[in-house]
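Missing here is one protein chain; the remaining ones are kept as they sit in the complex.
The first chain written gets the first letter, and so on, giving A and B; residue counts start at 1 in each chain.
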Amino acid sequence: MIPELGHFALILALSLALCQGVLPLIGAHRNDAALMSVARTAAQGQFFFVALAFACLTWSFLQSDFSVAYVANHSQLALPTVYKVSAVWGAHEGSLLLWILIMSAWTVAVGRYSHRLPEDFTSRVIAVLGLLSVGFLLFTLFTSNPFLRLDIVPQDGADLNPLLQDPGLAIHPPILYVGYVGFSVAFAFAIAAMLSGNLDQEWAKWTRPWTTAAWCFLTVGIALGSWWAYYELGWGGWWFWDPVENASFMPWLMGTALIHSLAVTEKRGLFKSWTLLLAISAFSLSLLGTFLVRSGILVSVHAFATDPARGFFILAFLGIVIIGALILYAIRAPELDSAAGFKLLSRETFLLLNNILLVIAAAVVFYGTLMPLLYDVLKLGKISIGPPWFEFAMLLPMLPLVLLLGVGMHSAWRMQPHKALAKKLRMPALVAVVAGILIPGLLYGRFGVMVSIGTAAAVWIMVSALIEPVRSWRRAEGATAISRSMLGMSVAHFGVGFFALGITLVSAFTVETDQAMRKDGSVEVAGYSFELRELRNVEGANYQAIEGRVEIRRDGELIGEVLPQKRQYIVQKNWMTEAGIDAHWNRDLFIALGDQLGNDTWSVRVQYKPMIRFIWLGAFIMALGGLIAISDRRYRSPA
Amino acid sequence: MSKFLIPLFAFLLLVAVFVVGLTMDPSRIPSPLLENPAPVFSLPSLQDPAVEVGSANYANSMALVNIWATWCAGCRQEHGFLLELAREGDIPIFGLNWRDNRPDALQWLQTLGDPYIASAFDVDGRVGIDWGAYGAPETFLVDRNGVVIHKHIAPLNREIWERDFVPLIRAREGVE
Partner (left out) sequence: MTPRRQRMWAVGLAVAGIALAATFTLRAMKDNMMFFIPVSDVVAGEFPENRNFRVGGLVVDGSVHREPGSLEMEFRVTDLRCELPVRYTGVLPDLFREGQGVVAHGRIGAAGDFEADTILAKHDENYMAPEVAESLAEHVSEKTAGLAAGSAECETQ
């Protein structure tokens, strides 16, 4: 009964979404207040029913109702409760429902916090979001219904994919989706502006906080995914340039460009067509990401179960949405006016370069991700593009970006006198160069051109980002002197530097080795000694494992103990490797069991990973900066 | 032409690439066995290794050959439908237990039910490879003359059965 209720709720949600999508648009066109007011109400109604459907599905999982095909395929009686909940979004159908839920939540939020915006504008925004919801609801109801029943009810389910039975991966999709889906708000704002023909500085001001909020979540979501892959999947890797990872990185790059472009449009009324195109692209890439991951067109360890029929549906939806948006763009963009001018050395120039470099970076990722598909389609062979190419190609736009970042932050609008700028930046530049030489040399005993450049660039950003906050603090007016916007910007940029430092040092100084390890024998890596003391069998709720107890010593002193495991999940029979990680703020020690070579001998992969935590910490700091910026007073002034 | 139309055209090109890409999906590769003789084989049966079962068990009649294993989630999914088909009795279903272990497979059939006229135990998967199986579940429709007329990769259900298999069966049965 509950699954049927959920199914019915979705159908109701669809009809409300249709009202929400169509009526307010007509209302805005005719200036009919009654029709426009449908927007908020329909959005709230849609949210209620989608939430109800989601609750029904969750209930089915908690009750282990195996008559529901989706539950039977992704759960098991012995599955721990927390994973019964996260299994709801663990596969295609459920994750789509999550997407729809999040989209309707964003829509309700837009309805709630938009009282200062003109009514016709808000109606259009909510209507566009409604139309997008219609597309997703249709897709779900017609091709991916999570509430389908099985004729014969199995006694037990097929269990959730063991890879997903992990706290990190349980929350990664919701947070990621809040970001991905959040860009639809910026998209809707852009469409609404194009429909009304009105794109001005006010528009940019109101689009900014929504976009930044989505961006924060996307940043955290991607960082969580990377961290999860590191400890669960990747034998110590944290980014694989896998198509699914790239699918989330491209919207992030566009989203970053968008936040910055919006700033220019708001402050100076410039870059309007850039901002418009970026707003369309960021969400388009989110949709594209969904397509790539669910259609089976690209092969990846992350992809959902493939089904080309679904692929065609998503492609059609994606096509309609994006083609519609781009047609509007082609019509409206030529009409946009931008009056102001700016000198070569000015904040506008830096932000223009920022836009260009970020778009190039996104293009690089796009190119690398789709090249194999293109080759296959053109029958030129089956290729794969490895990480080395991505790393090289990304460096080309990223290095200039990083260098310019430090300068652009301090540049004034319209015109920046170069002497003042040089004077301000002399100190950070000096500190950066010195750090670039000393940090690798002193901390790791090696010098190298690339690592020094990377370290110098990272420190350059970090110091440069701190100049304004420190100055304002020193002026003894406290932190209140600096606006939250400025503080947020500084913190976010500082996070970028932190992130860059982590990447540079990990890439340069990781030590990795595969070796045979016998019980009571030891393996030496980077001055640490790993000794396998014990091997035993352990049992978990739904798995059996062989667990090793490894002691880690440095200079003879015991500094840690880890328990790497080789698990076999009972139902699906997959083998999984759980690495043993000794984490520290400035280094991780990583050991994973390989194969059993003999009675008490196992092959192991041992890694020393310096500064790897900085990578995720840097990402979190970036998101924190964004959060601070959104909380700025100008968005909270009384109506 | 307005430069603002460039993004649109670039996107249309991309869609074209995707459409072609989707139609080339590997899971849609037509089996090289289609319209060709099905493999002739004989293996120890799952229930009793001394007894040999194989293509002889369904010779001269239209049959389904279903490749399954206990480690395959999709097999569990389609099992209920296979039981229904077996109950309806219109077409014999021959099971090929692929790269599995005997006790687990027997336990599975005991607990969940056995829709098969016979089950062969293909422990190393050689026979499965002869059928061109890339994984499980896969189901083949073989006609009276031992020719493979359809292959389905992925779990079987009523919808797919009615849509893909029944028309083919009717067409062949009609031609006596």
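To be clear about the criterion, contacts are C-beta pairs under 8 Å (C-beta built on N, C-alpha and C of every residue); 3 or more make two chains touch, one makes a residue touch a chain.
Just so it is clear, the model here is predicted, and its values are computed rather than measured.
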(message) Touch as defined at the start, partner being the missing chain; which of B:74, B:95 or B:115 qualifies?
(response) B:74
(request) Decide which residue listed in B:88, B:124 or B:159 touches the omitted chain of the complex. (result) B:124
(request) Just name the one of A:340, A:396 or A:450 that touches the chain not displayed here. (result) A:396
(request) Can you work out which residue in B:44, B:113 or B:132 touches the chain that's missing from view? (result) B:132
(message) Touching residues of chain A against the unshown chain: what are they?
(response) 161, 235, 299-301, 303, 343-344, 360, 364, 368, 371, 381-386, 388-389, 392-393, 396-397, 514-516, 518, 572-577, 592, 594-595, 597-598, 601, 603-605
(request) For the chain that got dropped from the picture, name the residues of chain B it touches. (result) 26, 29, 31-33, 36-37, 39-40, 71-74, 99, 124-126, 129-132, 134-136
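In this section, only the chains that are shown with their structure count from here on.
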(request) Can you check how far apart chain A and chain B are, centre to centre, with Cα atoms defining each centre and the answer in Å? (result) 38
(message) Taking the touch rule as given, give the residues of chain B at its contact with chain A in the complex, in rising order.
(response) 2, 4-5, 7-8, 11-12, 15, 17-25, 27-28, 70-71, 73, 76-77, 79-81, 83-84, 111-112, 158
(request) Sort out for me which residues of chain A touch chain B in the complex. (result) 69, 72-73, 150-155, 158-159, 273, 277, 280, 284, 291, 295-297, 306, 308, 311-312, 315, 319, 322-323, 326-327, 329-330, 333-334, 370, 373-374, 376-377, 572-573
